[in-house]
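The complex is shown incomplete by one protein chain, all other protein chains being positioned as in the whole.
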Amino acid sequence: MQGITRLIAAFSAAALIAGPAAAQAPAEQKADEVPSPQQAERERAAAQPGNNAPVWKEVRSGQPNYTSIPGRETDVLIQPGARFPGQSHFSTAGEAWRQFRNGVVTFYGGWLVVLVLVAILAFYFAKGPVKLHEPPTGRLMLRFTDFERIVHWSTAISFCILAVSGLVMLFGKHLLLPLIGATLFAWLTMLGKNLHNFVAPFFIVSVVVMVIIWLRDNLPRAVDLQWLNPAKVWGFFAHSEHIPSGRFNGGEKIWFWAGVLGLSIVMAWSGLVLLFPNFDQTRAAMQDAWVWHASAAMLYICASLGHIYMGTIGVEGAYGNMRNGYTDETWAKEHHELWYLEHKGDRRVGGTGGAVPAGAPHMKENA
Amino acid sequence: MARMKFLCDAERCIECNGCVTACKQENEVPWGVNRRRVVTINDGVVGAEKSISVACMHCSDAPCMAVCPVDCFYRTEDGVVLHDKDLCIGCGYCFYACPFGAPQFPQAGAFGLRGKMDKCTFCAGGPEPDRSEAEFQKYGRNRLAEGKLPACAEMCSTKALLGGDGDVIADIYRDRVLRRGKGSEVWGWGTAYGPGKPGAAPAQPRKS
Partner (left out) sequence: MKKLLFVMGALFLVSACTERQQVIDQASEKRYQGKRDTQPWDNDPLAYAKAAPNSFAAPSWNKGDRASWETQIKARNERQNENKRIGD
């Protein structure tokens, strides 16, 4: 995003400079008589020997110069200018990044998370969970295999660790530090940072496996378009009206493609740039990566709150499906009718003989 | 009330890197870290080559301080920006935010894992008891507590690098500029109208 704004700014600056120059070119002499900046500075140095302005202009330019000190960017005196989304003017890159982090991300990001949380809770208290219409039959179907559940919970638990430690690093200074004091907070944040660094690769691997195993079932189907109809979605959430769907419904597919796949790619790419500072990437690259990382993280956390709500208290019986792997025929029929019809009586996918596997007691009582 | 500042006179710096060495020696700076560095502009261009020594500038509104997730920075009453290495988590945010590239991280493990941040302390140590062994180990010498000024500025051979109370070094620099008769043109007629007498008519704009 910032790259684009920089590009646009560069183009507009070029247009500003080129505009008048192009207009003047025919009237004046040839273009090659316009002195180059270096030449102009040399002339000024001769005419005004005490004028140090060119030196200080150079200092502010952010260009690499000569230094005998080894290390990356040690030859830059002051970081070049940058402008992040929402900023009206260029400032030194570090300062621009600080304004973006401490202004845009903490303010809008913090509000977004709080508002989503409040909206979900308000909805829950106002409308309650999505309920089953008929009593469970007691006949179970296999909804998720052991491997699928291992992958899901690996991703879910590592995501929660990453999200909590990331939020602590962003907001802990304001929320937690005044409560628990600097020593304990610094220890916790240090722990959080190390967990963040070491859990992240595990999360990436889990997401890759998850995308591979669920890709086929998440391919969009015509029936899923109903999930783009606000009236239908409202009917589902508020009045428990069923929208027929295959193994995954339209909402789950949006979460899969936009969240699990899309946001994970942004998070993983930007996170890896930040995680391995030993590849000689510049500060500008890491600032850009951080901006993507934090912005995507805010969206990811908000979306995951929705997913966690739906998977636990928002939809009756949903948590048990992922916990135990089995679902009741009634639940399957009322939530994933097409999948139910496809696999009813299919012994390979799920037994329908009425036997309750030991691991799936959650559907027995009228849960 | 003293306000500690650095000032580097680009007319005088001869790129001897003595300040860098003095700093490393005085503070026993960790391997791979240079709290101060000398950068040369237009290196090798006759008449245009200027060198500047740069380190932490102890900003009044310090970006490092503002972005630190654990709030490990503090500013002393003399305007020196210091930090507590016991709190630092090595996230690198101060390094992103600093315009001058002052905060640096000794490598603490594989894959460039960052250790505790290290930067110029204006030879004022850190929050450990002044002049203690612990303070020296973590932050280097506390020369302010010894009644001295930063080693880099005090040993600068051409006195290009001035360090100390802002009022005093401003006086020294002003005095110097008046004596050598150059440097002040940045503000005056020379900049606005080129060489000429004060009060002369400004140059005519070029016809388009």
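Order of writing sets the chain letters: A and B. Residues in each chain are counted from 1.
Basically, a residue touches a chain if its C-beta (ideal position, glycine included) is under 8 Å from a C-beta of that chain, and two chains touch if they have at least 3 such contacts.
Everything numeric in this text was worked out from a predicted model, so none of it was measured.
K.L.:
What residues on chain A make contact with the chain left out of this view?
P.N.:
102, 106-107, 110-111, 114, 117-118, 121-122, 125, 171, 174-175, 177-178, 181-182
K.L.:
In the full complex, which bits of chain B touch the chain not displayed? Write them out.
P.N.:
1-2, 60-62, 65-66, 71-72, 74-79, 82, 84, 86-87, 124-131, 142, 144-149, 153-154, 156, 159, 162-165, 167-169, 171-172, 175-176, 179
We take it that only the chains that are shown with their structure count from here on.
K.L.:
Between chain A and chain B, what distance separates the C-alpha centroids? Give it in angstrom.
P.N.:
Centres of chain A and chain B (C-alpha means) sit 38 Å apart.
K.L.:
Given the complex with chain A, which residues does chain B contribute to the contact?
P.N.:
10-11, 17, 20, 32, 34, 37-43, 47-48, 50, 52, 54, 63, 66-72, 84, 86-93, 95-101, 104, 107, 111-114, 181-186, 190-191, 194-195, 208
K.L.:
Residue numbers of chain A touching chain B in their complex, please.
P.N.:
By the definition above, chain A touches chain B via 24, 27-28, 41-42, 45, 47-55, 58-59, 65-69, 71, 73-79, 92-95, 97-98, 101-102, 168-170, 172-173, 177, 182-183, 185-186, 189-190, 193, 197, 274-279, 283, 286-287, 290.
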